[in-house]
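To keep things clear, I will list the structure first and then write my remarks on it.
The complex is shown incomplete by one protein chain, all other protein chains being positioned as in the whole.
All chains are identified by letter, namely A, B, C, D and E, in their written order; residue positions are counted from 1 within each chain.
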């Protein structure tokens, strides 16, 4: 099977990191194709970045109908509902996937994310999925997404502090990494703190593979129906305004 | 005060209808400016249309910083969180406004909307706002947005049927019009069925005026903070793919 | 339009403060009439005071049918449902109004109130309206209502401490003033802490004006129906027992 | 032990029916004292009647400090929180008691009540107590409280129809009688429909006895604290306005 | 009436303590029969112990059909739904009973329990019953069940610390003892901390007596129906594996 893992932002080095995480968790018969949304912002931090990322993301999905499933590799599941509506094949978000996987091994988990302004987005996603009671805390480290590459000691110390707080203060039984860029840290954090650490990219690859093996596709009844194509042409979307 | 009422879709005739509803409900000292999102789709029906509408909507808001408040005149509150994050002035969505107003005059209300695929979006918004228990039902009439202009007898009969079902079967005590294009029907439906009928455009104009009189603006702490400008340029967003 | 703002307690100086807050937020065409419930207790702090305040409040409403809308100026929305059931015109409570307005400009707000025993009442109201997840905290300052007039330095310091805790510990993005008597503090607290501060009296005047402009009245179907007049006379209600 | 069962309305014949239900369920060492709220309305149907009933109810409680516990015999638990705040001894409402008892013998129950306008009050109580998911339905028979005395065949047929609907359509596993005046019907309905039928008066007598045997009284910390006496005199509460 | 109070674990000294608590709270006409589940584990701490306790518990119930009601004297309400399904008479769990009783005298309560791993079980029970908002906290003392007999000073100090935290930090208005073995501590804790303290055994005896006086039995419709006897023989359940 072929799985397309989409980086919804435009930063190619992040796509390479995502590809590595996806490959390590893939079954022997699963081929990973990594796509970068060149029309997206350099990183997705908050609802404004997300809004600008989605049209390009949908375009990528519509241009790659030859895969068996898609993974959207942004932890806030940017554009997931719209993606399911336009895609010919099933779509899994790494945020929903990581939380589902965490629930299989722990009663309550904490999410460690980047900036404070992502916290309400992640909380909203948890509530929408009925997982708010399963989440011990959503903790921002204050580390921007792109600082996770070539992480300094200070960055790593900030992440360690958040994990420790999640375990000791909030009673987390598992840690969910709340950003695709954190995947390389999973093993070392798990060893250091003796706790399961869940990466969303690997989780989503596992769930997407499951859908493919079960020959399941997004339902064409109800919510995701009738939106695969637009009945009329669209004028050009304007460039983002810089104030 | 000056209020900008934004039609997030590109259909100018719909903007004119919205302007009329806004004007009728405005205070004597409130001036209404109507803006049309020419970069948006012809109508917004479901999450895919919404995704394509938002970048243009944000651009419009950033280009009109000389008003006192903004209203987003699409009932699913397209792009509302992103709009609050980029706007210099407060922003009110007609979906949230109509539901707030309905709660002031009724214990339970029903929303009458256009197509079935909008129902889950509206239900999700209600749940996110804690209003699911206040909503007796969300009923789709099957009438597309643009068919509301120059409505045929069949269209009006479909809307009547939904209102009747909301009252008689679901116990609605008020009706919320779930589409900006339905505003002209408010008075006649209210008379015909002897029930309060709430239009979102008028509701949002009232709430936005309240914010202006109270000198309140969107909080710059937490969720809406730090996203007003992008630190880097963005490549051009691609055109929508037509499959 | 004429709006009757009712102080449900018997303290006339508090009515004057309420009148000032209402007037400052009113539209140019809105006339404010302030009514004092002389049959009420000197202040409303907790459910017992509230119980004794309601019959007089309902009497006031029934004696003033010549206004366009009513505002009940007590933050726990004393007698709101009964008021809607007997009133000929719409009724807005300042507690519900302030929370609605706060949601338009912030993701999560904190309520600063007077005594600890009011906290469960306010929490109950938030839950009933589905707003518990939007409320970062309800904080009691320990300051009785009537001590807010001619507030001492100690009183102001107590309020400052609560606001600081709401922002720093609880993550509040806006502050809601949980007592009609706190309205004069809104501007100074907002400046001092750089955060939106929402007063309920001004909020309710804005919402009531919106209802009047939209020609909406309380629904006569369901919850509020059939209770406008009693079929039989009532014996005299006894004086409150003082133990 | 002595238990005071209070009829919050002024109808003496209803007090006699309540006394009978209480006596039949009392332990051998429990003496029942029935009190009638002569200052209340003839019956309590909806929030307006309830508002006028509470001051008299609180007066009765304060005038009878020589009992071991109080029962408020109105199914909407009129004035229960205020009663707990002023009473020297514990207070049980028949609405809460009946629902608690029903949960001990059934997974889901239906409430059969009198008029439609009581339904939202009862639903609100269920939600406040976290019982909304345990309640299969709240059904109004359209029978006013006072028509339950000397019930006609039509009245009984209406009640039968509601019970049948609760069982067959809504899946109720037990029936809760949603009005103190329905107590005499419990045995015959239970036999006729082969389902447990729960009367609130008997339930509350049982729970109040349990509190007395356990020597438990209402907590004087938090919600119910500090409201037993008013610091100042109250002017006379006005008579109910008849419009 | 005869009430069977079942200790689901095999420790006879604990049964004696339970019998004392039950007897002290029983009505004059209630006879208490205490049964020990000799097939159960020595104590029930967590879901594994509970799983091994249930078959023996169900056997005891089926072997004692000559009583009027059953009480299951384990605070996590081990096997309660299965017990209701097989028992000829009503069944009350001490966990559900204590929480119901606590709600009659306090707005919010805290549960003091033994080990940390019982906390999620108790939280799950609270959520299932809609009581999570009524519970200020569930606090583990770290004291194993069997250490409660002949409690050392250190054990008592641990319990005192938890009660103090519940009151001062969490705002508990009543304390619920989260283990049948804690019943002897109720009076002294209540005096020491001036707060109502609720024991589950006494609570359940009171509620079970109420059911008997009301002649109510578990519903044979829906959830608890059709499971009283197995259609086929069962092979022998294996001994617990010790790894």
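Throughout what follows, a residue touches a chain if its C-beta (ideal position, glycine included) is under 8 Å from a C-beta of that chain, and two chains touch if they have at least 3 such contacts.
Quick caveat: nothing in here was measured; it's all calculated off a predicted structure.
Student: Decide which residue listed in A:4, A:54, A:74 or A:174 touches the omitted chain of the complex.
Tutor: A:174
Student: Out of A:78, A:141 or A:218, which residue would touch the omitted chain in the full complex?
Tutor: A:218
Student: Sort through E:1, E:33, E:58 or E:156 and give me the one touching the missing partner chain.
Tutor: E:58
Student: Since one chain isn't shown, list which residues of chain A touch it in the complete complex.
Tutor: 25-29, 84, 90, 92, 96, 100-101, 103-108, 129-134, 167, 171-174, 194-196, 198-199, 202-203, 206-207, 209-211, 213-214, 216-224
Student: Touching the hidden chain in the full complex, which residues of chain E are there? Just list them.
Tutor: Residue positions of chain E that touch the missing chain: 10, 38-42, 45-52, 54-56, 58-59, 62-63, 79, 81-82, 85-86, 115-117, 120-121, 124, 127-128, 222-243.
One rule holds in what follows: only the chains that are shown with their structure count from here on.
Student: Give the pair among B-C, D-E or C-D whose set of contact pairs overlaps with that of A-B by over half, matching residues by number.
Tutor: More than half of its contact pairs match A-B, so it is C-D.
Student: Counting only Cα atoms for the centres, state how far chain C is from chain D in Å.
Tutor: Once rounded, the distance between the two centres reads 29 Å.
Student: Give, as an integer number of Å, the spacing between the C-alpha centres of chain E and chain C.
Tutor: Averaging C-alpha atoms per chain gives centres 43 Å apart.
Student: Give me the residues of chain B that touch two or more other chains.
Tutor: Residues 107-108, 133, 222-224 of chain B touch two or more partner chains.
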